[in-house]
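The excerpt is restricted to a subset of chains, each kept in its original location.
Per-chain residue numbering starts at 1, and chain names A and B are given in the order in which the chains are listed.
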């Protein structure tokens, strides 16, 4: 079996328990997570061979991050050790009208300060068929931008399919810089997730815009993107927020020919973080296994829907759990 | 006050906390529970004199199971000690679209390997007015089938009212065997719970069948059952699953003359396990106390509705809590 490679920062996530606010917390639940690492774990849970690449400090917290990947059968052989610290993010779970809050604390992290020499991409991509990256990594630092570019070039050179979750984060960089950097990277990308708005192809709409009207904008954006970039697929998830605890969730995609919108799920939320990564992992899983893009979208959405009910960053469902939901979602106790 | 006797396996229940999946759990919440034992505790909480019969290993876990019954004032004098192990079940609580999962681990348990000589039913039933059993016990082993039969024969001989919760479990036996064994036991049964489908009197219906149509099938099933078996009452609960966290719940019954369907409750769920047992206990409680079968059904359903909000296997509500719900269900804080 060929492998899937993911690259990105994995952080220590410290979340207040029981919906406590930061100022109430006397302890924090600790897991590890990060966009691309979350994709990696989910893909491993679908029985893919997956390898995650990042850089971590040479201390026990770095080792614990690695072992959190090992536990879920993600390969960790190409993770250089060094730098000053592991990135951290603090999470206060919201509820109902109260939004969740995240305090990022990834300043000077080992990956942000890594250099291009830390990674030998020819070895990393040996026997790989897919490479997944996000728009967060190039936003971390100038050297991370170079690393991303280099990774993409080598991947392309080695004939590996490339997917990118654009995932613009206003706290990391401004939209103009992001647009410039990501646009340049897009030449290496085969499968693009959530690129429409960040890359300037879709306007945000006022509250109350109908789903139909939204979808028209997505379709138009994808078609225009396809004139500019050479991707095989353009995908985006659609989330309508009812509250911190309840969302409507679906996704749409375009294969250069056909636009498709999935079923809309009304999801109740235990843990919102990492649901986008679950969508991405679900889509990649299907494409790798030869499903068509509609099947991939349906699967990705159902996988993300289930992730909303699982505490932590990573999606622990298996293919059979996703298919159970796709086939109607019997919620009788499984005995 | 005459006593109610229940017979069946009580297990150690180990549940992952905070909706964690099995592979995330670093600790398990531990309580004891089992269909008939749950009925016993609930009846004791309604101030009945109740005695539970089972077999448990002669170790600290067996003692803890007994003491969990003692705590709630269920008599435990007729529980032989011995055999190799206490049955266990592992529970992963579902949420929203994610179903709950139970891993049963009752192989070679003390009750499953008990023999007919472990129980002196004439002593057990001394001063009893009611005996409750389920279709799970005869499914555990051949000797458990014999024990069940013997218990029913002695109960009948001593003029004790017998109720049975048919409760078919596909993981324990196949439907053909179950049907044959249970059918034979039905000759001793006065009050039958959830026997319609397992005994072959009701077809399952496709999703989307209206409640009215469902109820017609239940009514027909009960009437046909009443031609075959000599029970005084036939009861069944109806559950429409919206999600793991939300169900519509009601029940219907037939007294050989009249068919009755209760109010339908839209319940939010903290703990789904043991709600059926709470329904049974609520019904028995009313029948023992001379209420009519409609009052019993109403009470049973309201009791079960409240159980959905209580963590653990057993229903801890008191009669006044159930009547509060029956009288409109004021949820203002009770100060």
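FYI, contacts are C-beta pairs under 8 Å (C-beta built on N, C-alpha and C of every residue); 3 or more make two chains touch, one makes a residue touch a chain.
Predicted, not measured: the structure shown is a model, and the values here were computed from it.
For this complex of identical protein chains, the structure file gives a whole-complex count of 6 copies, while the figure shows 2.
Rule of thumb we're sticking to: only the chains that are shown with their structure count from here on.
One simple way to say how far apart two chains are is to compare their mean CA positions; for chain A and chain B this gives 45 Å.
Of all residues in chain A, those touching chain B in their complex are 265, 267-270, 305-306, 308-312, 316-317, 321, 324-325, 328-335.
Residues 18-21, 23-24, 94-102, 104, 169-171, 207, 241, 243-245, 272-273 of chain B are the ones touching chain A in the complex.
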